[in-house]
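As you look at this complex, bear in mind that one protein chain is not there, while each of the others sits in place.
After this line comes chain A, so read on.
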Amino acid sequence: MTDAGLATEKLPADPAEVAPERDLMSKFDALIAERQALIDTGVTDPFAIVMERVTSPTEAVIAGRDTILLGTYNYMGMTFDPDVIAAGHAALDQFGSGTNGSRMLNGTFRDHIEVEDALRDFYGMTGAIVFSTGYMANLGMISTLAGKGEYVILDADSHASIYDGCKQGNAEIVRFRHNDVADLDKRLGRLPKEAGKLVILEGVYSMLGDIAPLAEMVAVAKKHGAMVLSDEAHSMGFFGPHGRGVYEDQGCDVDFVVGTFSKSVGTVGGFCVSNHPKFEAIRLACRPYIFTASLPPSVVATAAASIRKLMTADKKRAQLWDNARKLHGGLKALGFRLGTENPDSAIIAIILDDQEQAVTMWQALLDGGLYVNMARPPATPAGTFLLRCSLCAEHTPAQIDTVLAMFEASGRAVGVIG
């Protein structure tokens, strides 16, 4: 009756220690020490924030305190939309809590089809494929589209998911300077003419909130016979006449658009849309699509409901831009150094001198009841330390006034502004 697998192992009373040079965790010693040094200064760990309650798209309770959220990507404030929540409830009741399988096998339910239909309608495109996260959409599309002997050309400030998509694939990788049209042109010109090429751009770059000169870049890419993929994660819902993104706003055509459900849509998931007649083949070849479980039914149902509402969310869109202009103008008037000259997107980044300044100010804001994102190298461009604000269509003008007063007080206390 002995089941080998269940037999109790006899452990030595005094096991030999793993030699430090063979302990695989030793490589993290510097990281552990740096984090400890930060916490020892007495600040709240910026990477261990817990939302104890979330009361609206713009408010939560953190460490027992009512807090205004100015660092989420809930741009369109869809997370508490009654229709979205009702769609999720209904799907939970009808289809259960999960799919237990890959899209390719048993993991495609009615609402996976419905959300892909909603995406086709939203983007006016013939093809839509949903992934389990936005990260996996980039990972899957990039590694599958560009194969051995082909080239991926990416902006140096690309998101980690784009870099990781490059690493996962077998293509040759070439970088160009951030948003530099001439540099892109030069690099494309040095590549073999006959080779397949994929240029990857982002509508909005999330660290500084700056936008890409997509129209010029797409023209350059086409001139060299390259296909273009644009990541519109931070623009969906409020750029362009239909809210499709920066590419629509600048009136250019791209071959593939990658996006996410975790920002304006208000849930989780990723997708790619395209008019390419062979687009469906991606489903048969893309490993991050095939070898993972599909999204739960309630998630795709909420996404579908949210996307359909975003198609006509003109009032929210206008409010979001009003909010961005108000906060940007207010911070600029207070004397803060910002990531962009103008309110180009719904992300407004305050540039600080060093980690100490960033942490001290971040802590002061949090203690006063405001959550923003702190970002540091290597996530940030040019080694900058940032406090990043991202706006929501549901922020009220009164909340923005409160936020500006908090920035003024903490900025003066820390000595960032005079």
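Everything that follows uses one rule, which is that a contact is a pair of C-beta atoms (placed from the backbone, for glycine too) under 8 Å apart; a residue touches a chain by one contact, two chains touch by 3 or more; residues count from 1.
Rule of thumb we're sticking to: contacts and distances are computed from a predicted model.
Peer 1: Using the UniProt record as the reference, specify the protein name of the hidden chain from among "Cytochrome c oxidase subunit 2A", "histidine kinase", "Spermidine/putrescine ABC transporter permease" or "Acyl carrier protein".
Peer 2: Answer from the UniProt record of the missing subunit chain: "Acyl carrier protein".
Peer 1: Quick one: which of A:172, A:185, A:356 or A:408 touches the chain that's been left out?
Peer 2: Hidden-chain contact among the options goes to A:172.
Peer 1: Thinking of the whole complex, not just what is shown, which of A:18, A:160 or A:382 touches the missing chain?
Peer 2: Touching the chain that is not displayed is residue A:382.
Peer 1: Need a quick check: the contact residues on chain A for the chain that isn't drawn.
Peer 2: 151, 156, 166, 172-175, 177, 183, 187, 190-191, 378, 382-383
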